[in-house]
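Got a structure for you, questions after.
Shown here: the complex without one of its protein chains, the others still in place.
== chain A ==
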């Protein structure tokens, strides 16, 4: 249940740590983002870029506060109903940043579990990168 202004953890090595939802894509304005939904986010908190990387290409690729990207929701606190009758619920809200108009993640790594629904929605690469899907 992620709306405008909700803060979400980031699960990749793109440099962003916490992002804020500014738009839920492909939905009614009243609707919220659940697992597998896409949204536009703005970076609120980013990892500081180490001094050793300053001026290199790698430093330019890292995200900074205020950057805007697309993201897909991978975990929610709100229980998600599955077709087999079970409900899955995680302890936090988390997302993975995506390149615009694709299903490929911005980073090269995904840390932490993701929900199994992503595979059905076409985010195969993301699920493969994740250490485990529940």
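In this text, a residue touches a chain if its C-beta (ideal position, glycine included) is under 8 Å from a C-beta of that chain, and two chains touch if they have at least 3 such contacts; residues count from 1.
Basically, contacts and distances are computed from a predicted model.
Only one of "Cell cycle checkpoint protein RAD17", "P-loop containing nucleoside triphosphate hydrolase protein", "Mitochondrial 54S ribosomal protein" or "Nicastrin" fits the UniProt record of the hidden chain, and that name is "Mitochondrial 54S ribosomal protein". Among A:18, A:42, A:59 or A:113, the one in contact with the hidden chain is A:113.
Touching residues on chain A toward the chain that is not drawn are 75, 79, 84-92, 111-113, 131-132, 134.
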